[in-house]
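Removed from the display is one protein chain of the complex; every other protein chain stays in position.
Our next item is chain A:
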């Protein structure tokens, strides 16, 4: 499926879709969206790129094995979950909120970091599975 149209399009689509996925991730707390969907959209972006340009190109683009995103994401989520215990002496998973309103992001809280972890894990899992399968078959 290495058509010139798809290849050209995917070069533009990849950054656009990635920005879109981050957008979906950030708005999740107030509007439809969230880390899970965001991660899926981001992985679709990479899969689309891989379809058009071949897996090797996409791998070069990412530079590291997508599998590393899984432990990273798990660590981020876990740390955001235990941060109330460490910083505020409150039970696990209590939401911690930055008191002031930030531009673009809105209210900043530990839940966002949790969602970022979910995003990374989902991206890592999907890409690992799809890359592994497409390499192996």
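In the analysis below, contacts are C-beta pairs under 8 Å (C-beta built on N, C-alpha and C of every residue); 3 or more make two chains touch, one makes a residue touch a chain; residues count from 1.
Please note the rule applied: contacts and distances are computed from a predicted model.
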UniProt names the one chain left off this complex as which of "Anti-sigma factor antagonist", "SoxAX cytochrome complex subunit A", "Monovalent cation/H+ antiporter subunit A" or "ABC transporter permease"? "Monovalent cation/H+ antiporter subunit A"
Can you list where chain A touches the absent chain? 24, 28-37, 40-41, 43-44, 47, 51, 67, 70-71, 73-74, 77-78, 81, 92-93, 95, 97, 107, 109, 111, 114-115, 117-118, 121-122, 124-126, 128-130, 132-137
